[in-house]
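As you look at this complex, bear in mind that one protein chain is not there, while each of the others sits in place.
Then we have chain A:
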Amino acid sequence: MPEIRVTPLGAGQDVGRSCILVSIGGKNVMLDCGMHMGFNDDRRFPDFSYITQNGRLTDFLDCVIISHFHLDHCGALPYFSEMVGYDGPIYMTHPTQAICPILLEDYRKIAVDKKGEANFFTSQMIKDCMKKVVAVHLHQTVQVDDELEIKAYYAGHVLGAAMFQIKVGSESVVYTGDYNMTPDRHLGAAWIDKCRPDLLITESTYATTIRDSKRCRERDFLKKVHETVERGGKVLIPVFALGRAQELCILLETFWERMNLKVPIYFSTGLTEKANHYYKLFITWTNQKIRKTFVHRNMFEFKHIKAFDRAFADNPGPMVVFATPGMLHAGQSLQIFRKWAGNEKNMVIMPGYCVQGTVGHKILSGQRKLEMEGRQLEVRMQVEYMSFSAHADAKGIMQLVGQAEPRRVLLVHGEAKKMEFLKQKIEQEFRVSCYMPANGETVTLPTSPSIPVSVSLGLLKREMAQVPLPEAKKPRLLHGTLIMKEGNFRLVSSEQALKELGLAEHQLRFTCRVHLHDTRKEQETALRVYSHLKSVLRDHCVQHLPDGSVTVESILIQAAAHSEDPGTKVLLVSWTYQDEELGSYLTALLKKGLPQAPS
């Protein structure tokens, strides 16, 4: 029985370390290869020994697909390909291919240079890993091999984020990666056609949230930032360099312009300037409005936002600082946070989801006393959470399920409790099974793919011609012979099958004698038979031939004299095996005798 098997190595009932194994039609595909921000030990990478204990992964995987450049989706890639060992193709979109190595290098620097970790992947490994990448266009059908094909759809989560359809024969799986169903200030909304996959694997970060309108959130955000700087406070906005950062920059830039504000806005690290360049060069991946106007005004050239220097953090007076990384787990954002946390005039705005174990997650869950490098830190600054991260909310997830019309749904990239709720909702609303495996747990789904066969046009047309035109679309019976030869399946008419195989048809014919009491001449008997059958069989073609015989369709009836009894005539009814039903019906009918001729 064909089946699809799915095993999350990461992101099973969890957010972070996305890595999902899918087996479909005999092919093995790994979806994403992420790291976990909440861990610093072995658990930060997926456990690839699940795939194989020894030997290279290349032998066990047909391809790897990376949905977007966030580290929880690609952070383990160099470790996977260079340290564990994988030489097969890695597919991602062009922007992801451009930006991914930069974030990996950034991640490596923090881990090795700042935290002094040994046995981490090197810069060269990142380069070697990226050489294995094959870039894909949106909607391009990429033939991984003769049977396996993949296709990318726009996901709208960050620049270059994509959903992927994986297809073998008539079986298919769609993996959403992270996606966003509402267009924002710089990206468009995710879109997929009604591709009816056997399985949809969707993220479920905001499985239980239904967010208010984007406009309200933006107004709220601007109000909070404005109030804080008005009273002389400093605003820290931890972000990842690419993605939300650009959206919020566009938002603040236009607000500053409109309100004519002079308070400085800074953006930390050199990465951002580079990041904005990527947005300019990959502008075809942004939303309609930005694409349309870019010739005259490029939205990614900011006037009010300047580069941040670490010394600025101690400057007096109000300011707004965007700093990386977004979950306050390391780097510059964490440094600035420690400097400003003690002052109640200041504010930190967390614009996205924070993984368990990060400082961001701690302060969002209300913790105000933190232990950091052996010292107590009391958080007096205001902590605000604004959901700007570009994940679909419950409504959006349902919308996507409705768009793609999958036969089953599988949830990843979310918290178990919330998934449970969404699972019920999906099962109720769409009447499809929904699964939510934990990491290392395998879901096996039987499929029943139909079998494609070549049908000879002659046979198909003959069958179609049997039905008059207005009803041509109605189902009808088809009879033929399936020839199976070297894995090649052809359905042809039986005649053609015999001919192709050089076999002669064997004709089986029956002739039955029906005795009738009739004193008239044979010709007259035949005529009586003819008029009788003509009146009884209105739907059939009954003919009286010049030689005196009668035909009903292809069945031949002849009248002969009885050799012994002149008062009896013998009807010889003759038909082939293929007309058996009609033939035996006719003999039974004639046996009952003919109606008396009107005198």
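As a convention for this text, a contact is a pair of C-beta atoms (placed from the backbone, for glycine too) under 8 Å apart; a residue touches a chain by one contact, two chains touch by 3 or more; residues count from 1.
The rule we apply is simple: contacts and distances are computed from a predicted model.
For the chain that does not appear here, its UniProt entry gives the protein name "Integrator complex subunit 9", which is one of "Prolactin receptor", "Integrator complex subunit 9", "GATOR2 complex protein WDR24" or "Transmembrane emp24 domain-containing protein 4". Residue in contact with the omitted chain (choice from A:56, A:137, A:289 or A:417): A:137. The chain omitted from view is touched by exactly one of A:216, A:259, A:281 or A:416, namely A:281.
Checked against the full complex, the candidates A:90, A:249, A:321 or A:497 give a single residue touching the omitted chain, namely A:497. Among A:310, A:417 or A:476, only A:476 touches the chain that is left out of the view. Interface residues of chain A with the unshown chain, by the touch rule above, are 94, 97-98, 135, 137-142, 170, 274, 277-278, 280-284, 294-295, 448-458, 460, 463-464, 472-486, 490-491, 494-495, 497-498, 501, 503-515, 573, 577-581, 584, 587-588, 591.
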